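Here it is, the structure in full.
Left out: one protein chain. Kept in place: all the others.
So, chain A:
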Amino acid sequence: DEAALYDRQIRLWGLEAQQRMRISSILISGMRGLSNEICKNLVLAGIGSITIIDHNVVTEEDLGAQFFVTEADIGKNKAIVSADRIRQLNPRVVVTADNNDIRTKSDDFFKPFDLVCLTDCDPYTMIRINEICRVFDKKFYAACTYGFYGYIFCDLKQHEYIVFIVSVKIDKLISYLQFYLTILRERKVAIPHKDEHEITKLKKNDEYVSFQCALSKADWTEISDRKLKKISPLLWAIQILWKFQQEMGRLPVTNDNSDVEKLLSLRNSYLQTIHINNLLVTDEFLITLASFTFAELSPICAILGGVLAQDILNVLSKKGAPINNLFVFDGLQGDENYLIPYMTE
């Protein structure tokens, strides 16, 4: 009985949102720790269908963060072996496995999906598929974890959604204080000293920029120096990594001195171009990040996968403000995650 199964979540986001999810079709590329978590969360929530695509085979290292594969699967295609276990989580969801390389897919391949989520992908492919999504009006997400660090990028092109604003009557002199809290259901929020509160529904419409556009952002002057200091160096470091990948066609190997040199010089030139102080991204930080690019840690995948899956569910249900447009997560600091809109003229 579907209503009984989804009872606890319908009470949170409502029947309409649940129904919207039910008819949605998602494509997830790259089956590693992060996408395992995303698939789990989306399938449990009851989306319509999910296609997982990965041309790689299971290795022993994968057993550390990918719970959809077991030792017996080593050597077999990741997507195919994971699909069965994903299905078991919720037989109502149609799960399709594709063992091809996403880079070989034609544009038309992406047509049937409502939302595309790339994980563990290189910038060139991200740019290409993002453009395809824009042409076909599909929602686009790209994310990855690097050890304790991770990012989520999204381009929703143009997204309409509703948020709820709670205004609270604080004291008897009828002075209203508007707290901007986005809650996705008309449930009471525990606010001390409340006499009564009003909930207003607001319709919003956000515009997004493409990934390529975001990469080329050079003007950061709208952010004050004080704020800049608070932003995690991860924001810049991830982009430096992308630049490395675009130039060298691969991720850096920190054992290789020339790779390290290349990385540092890219940092210098990039930060200079955008007029950001070099000191904001230390050698140590950048090299540490680069040394983790292949590592996947289960708790980090869980946190980032949870945030990302919830964002996807919000987008599908058109309720709640989605990420706009980059979310970086520093698992060691714990809370240094910022959402910076990449707006260009």
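Some points to look at:
Throughout what follows, a residue touches a chain if its C-beta (ideal position, glycine included) is under 8 Å from a C-beta of that chain, and two chains touch if they have at least 3 such contacts; residues count from 1.
In this section, contacts and distances are computed from a predicted model.
In the listed set "Ubiquitin-activating enzyme E1-like", "Succinate dehydrogenase cytochrome b560 subunit, mitochondrial", "43kDa postsynaptic protein" or "Protein YIPF", the entry agreeing with the UniProt name of the missing subunit chain is "Ubiquitin-activating enzyme E1-like". Touch with the hidden chain on the side of chain A covers residues 1-9, 11-12, 15, 37, 40-41, 44-46, 59-65, 67, 70-71, 88-90, 147-148, 181-185, 187, 190, 291-292, 294-303, 305-307, 309-311, 313-314, 320-321, 329, 331, 334-335, 337-339.
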